[in-house]
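Here the complex is missing a single protein chain, while all its other protein chains stay put.
Order of writing sets the chain letters: A and B. Residues in each chain are counted from 1.
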Amino acid sequence: MDIRDDSLQKIARRHWYNFVDPVTKLLLALFLTMLSFDFTPLYFEISLVLFSLTLLLLSRLSKATVNAVSFCLFLIVTMVVIQGLFYSHNVHPLFSVMTITFYREGFLYAATMSARILIIIFAIGFFMGTTTVSENAKYLESIGMPYKLVYLLMSVCYILPQIQQNLSKIQFVERARGINPQKTVMQKVRSILPILIPLIIKTFDQSINRSITLQLRGFDRPERTLATPKYPYFKAKFSHYLLSIVILLLIGCKLWQIISRFL
Amino acid sequence: MKENGIDTKASRFNMWKLHLSVATVTLIPAAVGINYVAKAFAEGLKLPLWLGSLGTYLASMLAGPTAGAISGFINNIIYGLTLSPVSTVYSITSIAIGIVVGVLFNRGWFSNVKRVFVSAILIALTSAIISTPLNVIFWGGQTGIPWGDALFATMIGNHINIWIASFTDEFVLDIMDKVVVAYLAFFIYRQLPQRMINYFKDNQ
C-alpha cells in the first residue's frame, strides 16, 4: 500500500482537467487576459467571457469564484454608471432616465473592462478549482523551482486558513468580553492594539521556531529527493513553450499599439 | 569613525541581499498572515482604511526591503488567486511599498513620531503613483472605495482629466491608510521583544 498517497484520490476517476498541468493553467489565464487587452471589440470580449465561463463550468465552480464575482459586481455596476455618465469621449446618448443621459461610448468602455475582469476571475477560478496546493507544490518542484521558493509560496497558502481560525477565535472572545462601541477612527484603531500585538508576537515567534525546525530538519539540502508530479500531464512542456510565445507576441502587439499612438 | 563607515557599508550591502535566508522564508508567510488579519480587523470595525499592508511594513523593518517586497508581492498574488483575482495586478504597488518602507527604516526614518509622518507621506505618494495607472487600466480610474469613487465621479463629471481624478481618488485614500499603518507599525515594532528583532537581523 502506498501510504503517502491520498488513496481516496486514487479511487476517484481522473477528470479531463487533471491532464493539464498547473503551469499551463496559469499561462492559459494569462493568455486569455492578454487576448482581452489586445482585441477590444465587445463581441470578441463576450465570447472570451463565455469561453472562460465554459471552462469553469466544465470543471469545478468553486465557492471562491462565486465570492470573487459577487465582490466585483458592485464595482462593475458603479463603473458602468460612472463611465456611462461621464466618460470623456461620450457623444451618442444611449438612453435617458428623467434628465440623466447615459452614453454609448462610456457604456461600451465600461462593458469591455467588466468583461476583462470576468475573464480574469473565471480563468483564475479554473486554475484554483482544479488544482490542489500539494499538486502545485509537487509540480513546481519537479520542474526545477528551488525548494525554498516552493516552500514560501505554498506555506502562505497553508497559513491563511490557520490565521483565519485564530482570528475567529479571538473575535469570539472579544465579543464575549464585550468591547464598547468606539466612536472615532483613532479610538477604533487603538482598540485593536491589545489584540493585534500579542497575535503578531505569537505569529513571529512561530516563524522563528519554524525556521529553526526547518534548518534542523535539513530543509533545502542539495541532496533532497525531488518530488514527482501527482499526475502524468499531457504535453506539458510543449504547452508551456507555445503559450509563452503567444503571450509574448500579444504583449509585444499591445506595446506596439500603445507606442504607435504616439508616432 | 572609520569602523563606523565600514559598518554602514556592510549593512547597506546586506539590505539588498537577494539570497533568501530560511528565517526570511518563514517570516514572509507570517507577514502575509498579518496583512490578512489587519485587513479583516479594518473591515470588521468598518474603518475607512485597508490596513492590509501592516505585515509588509513589519517584514521590511525586521528583515529589510527585499523581504518586505517579497511579502507584498506574494500577499497580492495569493490574495488574488484565492479571493479577488484582479488584486493580483496591485502586487506591483505592494512591492514598491515593501522597498520604500525598508529603505526608509534603514535610514532611520522610522525612529520618532515626526519622522514616521514624513515616511508615511512618501509611502502614500509611491503607492498612489503606481496604483493610478492600474486603476485606470482595470477600473477606468476607480478605487472601489465608495466615497473615494464619489469624489472621482464628481471630478470627471466636471471634465477634470481622468488621470488627475484617479490620482486624487487614490491618494486621498492612501494618505489616510498609510499614515495609520505607519504609526501602527512604528508602535508595534517598539513592542517586539529584542530577541525577536535580533533573530531576524542575524539570520538575513
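The definition used in the following text is that a residue touches a chain if its C-beta (ideal position, glycine included) is under 8 Å from a C-beta of that chain, and two chains touch if they have at least 3 such contacts.
Here is the rule we go by: contacts and distances are computed from a predicted model.
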Item to check | Listed names "Energy-coupling factor transporter ATP-binding protein", "Quinol oxidase subunit 3", "Carbon-monoxide dehydrogenase small subunit" or "Dihydroxyacetone kinase subunit L", matching UniProt entry of the absent chain | outcome: "Energy-coupling factor transporter ATP-binding protein"
Checklist entry - Of the listed residues A:89, A:190 or A:224, which contacts the missing chain in the full complex? => result A:224
Item to check | Touch with the omitted chain, as defined above, among A:94, A:149, A:212 or A:253 | outcome: A:212
Item to check | Hidden partner chain, touching residue among A:154, A:192, A:236 or A:250 | outcome: A:154
Checklist entry - List the subunit B residues touching the unshown chain? => result 23, 29, 193-195, 197-199, 202-203
Checklist entry - Which subunit A residues would touch the chain omitted from the figure, given the whole complex? => result 2-4, 6-7, 133-134, 137, 151, 154-155, 158-159, 162, 206, 209-221, 223-225, 227
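The rule we apply is simple: only the chains that are shown with their structure count from here on.
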Next on the checklist: Help me check something: in the complex, which residues belonging to subunit B touch subunit A?
Outcome noted: 20, 22-23, 25-30, 32-34, 36-38, 40-41, 44-45, 47-49, 58, 62, 70, 74-75, 78, 80-86, 88, 138-140, 142, 144, 146, 149, 152-153, 156-157, 159, 162, 180, 184, 187-188, 191-193, 196, 199-200, 203
Item to check | Complex contact set, residues of subunit A against subunit B | outcome: 64, 67-68, 71-72, 75, 78-79, 82-83, 85-88, 109-110, 113, 116-117, 120-121, 124-125, 127-128, 148-149, 151-153, 155-160, 162-164, 167, 171, 182, 185, 188-189, 191-193, 195-197, 199-201, 203-208, 210-211, 214-215, 219-220
